[in-house]
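Note that one protein chain is taken out, while the other chains of the complex remain in position.
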Amino acid sequence: MAIIARTGNEAMAEAMRQINPDVVAAYPITPATEVVMIFASFVADGLVSTEYIPVESEHSAMSACVGASAAGGRVMTATSSQGLALMYEILPIASALRLPIIISEVNRALSGPINIHCDHSDTMAARDFGWIQIFSEDAQEAYDNVLQCLKIAEKVKLPAMATTDGFIISHCMSKIETLEDDEVKKFVGEYSPTLPLLDIKEPKTFGLLDLQDYYFEHKMPVVEAMKEAKKVILEVGKEFGEKYGREYGFFEKYRLDDAEVAIVALGSTAGTAKVVVDDLRDKGVKAGLLKLRVFRPFPAEELAEVLAPLKAVAIMDRSDSYNTQGGPLYTEIRSALFDLAKKPKLINYIYGLGGRDIGLEEINSIYTDLASAEKLAAVNYLGVRE
Amino acid sequence: MSKKLGWKELPFGDSIKAGTAEQFETGDWRSLKPIWYADRCIHCMRCWINCPDSSIEVKDGKMTGIDLKHCKGCGICAFECPVKKPGKAITMEAER
Partner (left out) sequence: MATLKDLSKKKELLTGGHRACAGCGATIVARQVMLASDKPIVVVAATGCLEVTTTIFPYSAWNVPFLHNAFENAAATLSGVTAAYEALKKKGKIKDDINFVAFGGDGGTYDIGLQSLSGAMERGHNLLYVCYNNQAYMNTGVQRSSATARAAHTTTEPAGKVKPGKDRFPKDLTGIMAAHNIPYVGQSVIGMVNNDLIKKAEKAFSINGPKFLNVFQPCRLGWAYKPEETLELGRLAADTCIWPLYEVVDGVWKLTYKPREKKPVTDFMFKQERFRHLKKPENKHIIDEIQNEVDRRWEELRKRCGDM
């Protein structure tokens, strides 16, 4: 193990170097560009044996990833925002073909207006394509999640994206602990594709046309694989903890067990919220935090169980669904709690769009609000000027 | 493959083994049927190389027949046949 200073982008690129995939096809886009640049320098310096394809667009990046993964290679890419959006068309094709492609995704607001800063609208819009989605609070988690995503994806044969928050994590230096190259090699193991296209002795056809009689059937294995992913994510997170001291589950409970009010957040905001929780605890407020790590598959039962005893919970969405009923995280958690006999009051905060700062004060105000949650509107837009 | 497969019975991912279309009949599309005259045939392979349905049967460099299970009766083979005397080695006739 080594303790080093790395930005989120450097941490993800480092994980990719240690994985040494067969193929990386990538295109630059702020704020994920550095992942591609750093990886390209690894290629140029002979530090990886990867075939690197500097494609002419993210659409081609994902298309080439599908080709390379179908061929039988271990395949990764990195992107953000518009880049991920350009990949959207191909994402459900990758999951239907059951290709364990990995994206190092750096969360950034979708245009328009064009904005290069963090929110989760890019990743959230990709939530229904049969991809595993794992969020990271900091550079350490970004590194750990890239490694774990690969292992999870290859076990359940679904593609996966490990995400960090643009600029907040991607460009901020912090202390991280990395594994030795050999450890990573052992952890991810040798890749053995299920049905490689390049098996010329037993040729097969991939990506067929389904009429009304087969399309539905072809979607069901993706549903099953997602169920399987729930088990595998926990197994891999546990193994990671046993081996390297950092265990991962679907979420992290921070001072939640005896809490009366709590916030649920994804990514870097959880780090800020922890500071607020500590401060409130010092003042005697029973505040807690649930940092959700895994958004797809969605751990509904597990969330319901830990949130049930609370009095009021604020669900923090860094994107809007524009359904007029709240952000995607809120609606899914609301649905997860629906069948509970006794449930907390849920309040939705949509915040931080386009990189709008969320600081200690704002988060503190949410905990204050939760004390009289009955008076609050269900959906609130935090920090926007009228 | 007349019975529709359930999702648990499907091949992995979105795949199928090669060449299964062989089992699908398209011969019933025909309104015209190619008739091959072996005695006129010069085995030039022009019908074979230009058949869209891979339905000219060949063996050891010679034509041996027509695969009527798949032939759609387009008539390319008869049109392309270069034999003139005593007549083309393939002609088209109406299906019954």
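Letters A and B mark the chains in the order given here, with residues in each chain numbered from 1 onward.
By definition in this document, a contact is a pair of C-beta atoms (placed from the backbone, for glycine too) under 8 Å apart; a residue touches a chain by one contact, two chains touch by 3 or more.
Keep in mind it's a predicted model, so treat the numbers as computed, not measured.
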item	value
Hidden-chain contact residue, picked from the options A:I102, A:L197, A:A314 or A:V379	A:L197
Of A:E51, A:E239 or A:E252, the one touching the omitted chain in the full complex	A:E51
On chain B, residues whose C-beta touches the chain left out of the figure	1, 5, 16-26, 29-30, 43-46, 48-55, 58, 60-61, 67, 69-76, 78-80, 92
Hidden partner interface residues of chain A, rising order	22-23, 25, 49-51, 53-57, 59-61, 63-73, 75, 89-90, 93, 197-200, 203-211, 214, 218
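Just so it is clear, only the chains that are shown with their structure count from here on.
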item	value
Where chain A and chain B are represented by their mean Cα positions, the distance between them in whole Å	52
Chain B partner contacts - residues on chain A that touch it in the complex	96-99, 157, 194-195, 202-208, 210, 213-214, 216-218, 220-221
Parts of chain B lying in touch with chain A, wherever the complex brings them together	4-7, 10-19
